[in-house]
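Complex shown without one protein chain; remaining protein chains in place.
Read from first to last, the chains carry the letters A, B and C; within each, the first residue is number 1.
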Amino acid sequence: MKKNLAILLVLVLLLSTLVGCGGGSGNGGDSETADPFKVGAIYPLSGANALLGSQCLAAVKIAIDIVNANGGVQGRQVQLVEADAPDPTAATTEAGRLVDQQGVQVIFGSLASGNALAIAGVTEKSGVTLVESGGIADALTDSGFKNVFRILDKGGLRGAAGVSYTAEYVAPMLNIAPKDLKVAIIHEESSYGTSVADGAEKKIKELGLNLVAREHYNSTITDMSALVLKLKEAKPDVLFTVNYINDAILLVDTLKQYDAMPKVLMGCGAGTTDPNFAGTIGADSDGIFCTDMPTNLPLDVFADEAMKNVVSEFRERFRKEFPDMNNVSVAAEAAFAGSYTFLNNILPNAKTLDAEGIREAALTTKLDMTTLGFGWDLGDDGQNYAASANINQWQGGKVVTVYPDKLKNGEVINVPLPIAGQ
Amino acid sequence: MEQVLQVLISGILSGGIYALASVGLALIFGVVGLVNFAHGEYLMLAMYIAYWIYNFSGLDPYQSLIINLAVMAVIGYITFKVIMERVLDSDHSIQMLLTLALSMVLQNLALMFWKADYRNIRIDMTNDTMNLGFLTFNTPRVLAFLIAIGASVLLYLYLQKTFTGAAMRAISQNGKAAQLMGINIKRTYGLAFVIGTTLVGLAGLLISPIYPAYPTVGASFSTLAFIVVVLGGLSSVPGAIFGGLVIGVVESLAGYFAGPAYQQAAYFLLFILVLVFKPNGLFGRS
Amino acid sequence: MIKQLILKQNFVLWIIAVCSVIVPFVLPNRYFQDITIMTFLWAGLATSWNLYSGYCKRLSIGHAAYLGIGAYTSTLLYLNFGISPWIGMLAGGVISAIAALIIGGTTLRLKGTFFVLSTIAFAEILKVMTITSKEITAGALGLMIPYQPGFTNMIWQGKIPYALLTWIYMIIVLFISVRLEKSKLGYSLVALGENQEAAENLGVNSTRTMLVAFVMSAVLTSFGGTLFAQYVMFIEPTSVMSMGNSINFILLAIAGGMGTAFGPMIGSFILTPVSNLLRGYLVGISGLHGLILGLVLIAVLLYRPDGILPQLKLLFRYLFGKIAKPGKGE
Partner (left out) sequence: MILQVESVTKKFGGLSAVSEVSLEIEQGNVIGLIGPNGAGKTTLFNCINGTLPITDGKIIFDGVDITRKKSHEIAKLGIARSYQIVQPFGNMTTLQNAMVGGFCKTKIYKEAESIALRSLELVRLDHKKDLIAKHLNLGERKKLEIAKALSTQPKLLLLDEVMAGLTPSEVQEMVKIIHSINDSGVTLIIIEHIMEAIMSLSKRIVVLNFGKKIMEGTPEEVSSNQQVIEAYFGVEDGEAYA
């Protein structure tokens, strides 16, 4: 009996300390000048998406450090509160904690579109700002949220970008008229892959290309033989594919094994842009396209000296944190760009640091250049319409931007791919 | 036709791995009567161990096979001693829940130790293929298949030909009678559990050149192994081997004809059909 | 008189259940209110799961399917036809009942592991169907419920209405559970869980008993699914119908005490806040909160396989025994 009482006591104590340490700092939302300015970051730090989530969190931390070193936001130091959201339900709860318990005014997130939508449901009711730099589902900025701002492009647009480029530039290189070009889509089946693929499919139909196959799979797939053999039968010239890193590598491996590599492989984001992609596949990655936000841009793209320094500092510190990676992942670059731009360029313009003031500043501020290489120009829906997807290509283990021309730093190689099947 | 044959082959090759992952479970289930939902987590652990050894010493998974299996045996033994031994007589539901909690612990431990990164082992052989007529075989998959089937057959022979093996079979048929015959039940249970975890570990290290390790990689294998075991008629080792091959082929064919999204659904559907029409498994005696 | 009531432990547990409604009022902080809502909701869901699996000792690891049916039915009706989620909730219940009849009809006669695996199989198939029937369900993209507060929309600005709603849900399920314990159905169910053949020989119609309880359990779970959707306002197949949700039902029930009316509630009252708080405050080391939760569960299963409820009852007896003795409590 006594033992049980003791256990109960310990539990109660544990709980009350947890509650206590949260409650103690719970009233920090007011804007006294001495107070730190509280922001939150919600990323999946456990569960299936934990890898990219932890990279994004690290990127946000670096951004805050840099901003703080330069005097913070409107004279206030920025204080970060972290949260782990492996799924939308947890995202709701954690958003609630950051908003109501910790009193943050701005949340950076959230990698997965599902989480972003769940977080938006909470922040919108409380007048808190969500700066999204990972979730690309169209719904996030198509749903009438007032305080959700997305720095990167929408999924649908990204899918479309690869297709447009293919029709305009790749088809001539292959000497095939766009009308005769056979294309296929393979995508992982979460909301991320689906929304990009939907955009691609829409554009394909619009441009009149031949869609010969569209398949989706779960990103934990361990054997793609059946998928690849099915694809081989459809004989596409160009394969659009949306994957995470794991399945991206598996797909390329399997395509090679069955000698089924199409003439052009046009990857979209996450998987094919991941630094580990070329690192794992090696020389065979030469010539594989990856449509994505601009990433690992050469520093001379940034005309502004200060921005150049910031980007190089970020990359340096990030590499220190993740020594295994030979390059910064695009997810981390986007997370950095989102948080840094917002803290450094938008918030200083806000008359008041509340939802109204921030919204006004976010919508009225126009920038020619962010650390992602494109500008900042929000529509009323909160979508950054200056954001664009680049067409990149792996060349010698590095991502080279081949389109658009203003960010271009190399010429297209290997069309068709030397490893393409017969 | 060529394509379908190729699809079949790839299904059979995956099936070999499924078989190996499942015979261990069949043994644990048959002998110890334990429903182990943490089974797949041992596969994950073995993949990480293979990665570690590869990273530190450069030994590829095949070269480090013995060390890896030894470590897996030790881990299996510790789990058995610390946790499983205490619930041998408990309710099935308690055992199941305990293994569920164990899988939660192992997954999160892996997440803490190794972070969520995907750990790839890339050896020269990873993309090698062999050709036989119009058919293509991926060398590591063929190797994995051969070793898997070999190990499963060895296990079968061990159960048939040795005294301890006979003891295990006796227990799986009638625990009480076996005890009366003077078989040390607990030791045999322990041994069966260790062999089971080691075998699923072997499956893990065989796929490590083809597939990266991450904390939740084992999760889907637990359910899959169970389904294989049920299809094979529960405690039967040959049944589990056939069950594994059947699942591999079904998965492949479904992926080819219906699309990869339906691969899992296909074997779940097969599983339900078997339960309804042939509740003793595809190869079980009625 | 009071002493007798107090010693009747269900009375004390009822007091706890009923009084818990004040928690969201005394915790003005919305984060804690959110946790309270989740605690009520999960208590109701775990109690619903327990209605069949707990009493009958046949673990369903596929109940997330009914959570999903409830969530998707009401949301789709609301989004496509503007039908109020209150009605959608009932429609979800009907569809869940049909699904449970079909699934139960094929699987309830299976025993032990076979049954457990068949529930997983059905839930996974349903999940794949939801992902692939994109035209109807929006597939993996998920469905978002627009924020239009109002009683008929089952959407509110503040947390209190949600807290009350989930609390009522929990109380209703609890009430059904307590009633079940005192009914023919309940007795038959527990007897079936203990020994099916012996129960049948005492006149228990096992097929009917199990089917009725299974359908009840599914329908109540699906009601919870609607509440879940209306609260989170975003649903997607991979998170709503995940096996993780199914396992969570079970873990709450087992931690509190499987096969007892109040066990799952106690399990949720302790574990839901603890796991949420752990996730909230141990965010620095990913995996740590899952690890702690797993270890706690292993400890409970090894040392207190009946769950926390029996311990709590002992505690009540001890505490109230002392209070009641000195004769004050007339």
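FYI, a contact is a pair of C-beta atoms (placed from the backbone, for glycine too) under 8 Å apart; a residue touches a chain by one contact, two chains touch by 3 or more.
Just so you know, these numbers come straight off a predicted model, no measurement behind them.
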Exercise. In the intact complex, which of the presented chains make contact with the chain not displayed?
Worked result: C
Exercise. Which of C:75, C:107, C:188 or C:276 touches the chain that is not shown?
Worked result: C:188
For this session: With the full complex in mind, choose from C:22, C:94, C:202 or C:319 the residue touching the hidden chain.
Result: C:202
For this session: Considering the whole complex rather than only what is displayed, give the residues of subunit C touching the chain that is not shown.
Result: 182-184, 187-188, 190-191, 194-195, 197-206, 259
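In this text, only the chains that are shown with their structure count from here on.
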For this session: Could you classify the connectivity of these chains, where an edge means two chains touch, as line, ring, star, complete or other?
Result: complete
Exercise. Could you state the distance in Å from the CA-based centre of subunit B to that of subunit C?
Worked result: 33
Problem set entry | Residues of subunit A touching at least two other chains | 46, 50, 54, 189
Seminar exercise, completed: Two or more other chains are touched by the subunit B residues 108, 111, 115-116, 215, 261, 264
Exercise. Hey, which residues of subunit A end up touching subunit B in the complex?
Worked result: 46-51, 53-54, 189, 215-218, 220-227, 229-230, 232-233, 245-246, 249-250, 253, 256-259, 276, 280, 324
For this session: Could you pull out which subunit B residues touch subunit C in their complex?
Result: 29, 35, 83, 86-87, 90-94, 96-98, 100-102, 104-105, 107-112, 115-116, 215, 223, 226-227, 230, 261-262, 264-265, 268-269, 271-272, 275-276, 279
For this session: Show which residues of subunit A lie in contact with subunit C when the two form their complex.
Result: 1, 4-5, 8, 11, 14-15, 18-19, 21-23, 26, 45-46, 50, 54, 82-84, 87-90, 92-94, 96-97, 99-101, 113-114, 117-118, 121, 124-126, 137, 139, 143-144, 189-191, 193-195
